Structure formats: C-alpha cells, structure tokens
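Moving on, here comes chain A:
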Amino acid sequence: MEKEGSKEIYQNNSVKITVDKEWCKACGICLEFCPQKVLAADEGGKPYPVNLSACTRCGLCELRCPDFAITVEGVEGKKDV
Partner candidate 1 sequence: MKRDIEYYLRREAFPHIWCAGCGNGIVLGAILRAIDDLQWDKNEIAMISGIGCSSRITGYVDFCTMNTTHGRALPFATGIKMANPEMKVIVVMGDGDCSAIGGNHFIHAARRNIDLTAIIVNNMIYGMTGGQYSPLTPSGRFGTTAPYGNIDQSFDLVKLATAAGASYVARGTVYHIRPLISLIKKAFNKKGFSVVEIISDCPISYGKMNRMQSAPEMLKWIRDSAVSSKVWENLSEEEKKDKYVIGEFLDVEKPEYTELYAMVVERAQKLEVGK
Partner candidate 2 sequence: MSKLKGDIELLQGNEACVRGALLAGVRFFAGYPITPSSEIAEGMARLLPRLGGKFLQMEDEIASMAAVIGASIAGLKSITATSGPGFTLKQENLGFAILNEIPCVIVDAQRGGPSTGLPTAPAQGDMMQARWGTHGDHSIIALAPSTVNEVLFLTIRAVNLSEKYRTPVILLLDEVIAHMREKVRLPLPEEVEIINRKKPTVSPEEYLPFKPEQDGVPPMANFGEGYRYHFTGLIHNQKGLPTTDPQEIDSLIRRINDKIQANIKDITFLENYSLDEARIALVAYGSVARAAEGAVKLAREKGLKVGLLKLLTVWPFPSEEVNRLAQQVDLIVVPEMNLGQMVLAVERAVGGKCKVVSYSRVDGELITPLEILEKVEEEIIKK
C-alpha cells in the first residue's frame, strides 16, 4: 500500500484501487456489494482490499460509492493511469 495525501493506493499488476480516507464515510456499501468480496473494513469501517487478486474491475464499488472515495483503475472503458 502507498499513501498519497489522504489517499491509500493498493495495486497489483492488473488493478489499482484507491481509497480516499478523508472523503470515505465508512458507509459499508462498497464492501457489502462487491461481487467478489475483495474489500474488508478497517477498524474505522473504511475499506481496504483483502483479496485484490479476486477483483474483476467491475467498477461497482466506485459507481455506488456516495462519496467518490474509492476508485478502481484498469476498469474497462475507464482511463488507465
């Protein structure tokens, strides 16, 4: 995991998940509805990937996050960095 300001970046060679710890309000939506159960809650209820390699880059966590706090790069149709 790398840190960039309030952002925590988790990466392997196919996917990069970024969680903005300041914007995240620990609502639990991304964890609950991840089809692959990639995410788990830290002690503050905010997500981090426990199973990054299972991520299919479906992008649902990002699309449903009410706080623009989680992004997934490598998702089809989305700009790769």
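Regarding candidate selection, all candidates are chains of the complex that A comes from, given by their letters.
Couple of notes before you dig in:
Rule of thumb we're sticking to: a contact is a pair of C-beta atoms (placed from the backbone, for glycine too) under 8 Å apart; a residue touches a chain by one contact, two chains touch by 3 or more; residues count from 1.
Remember, it's a predicted structure, so these values are computed and weren't measured experimentally.
Which member of 1 or 2 touches chain A in this complex comes down to candidate 1. Residue ranges of chain A in contact with candidate 1, taken from their complex: 22-23, 25-29, 31-33, 60, 63-68, 71, 77-79.
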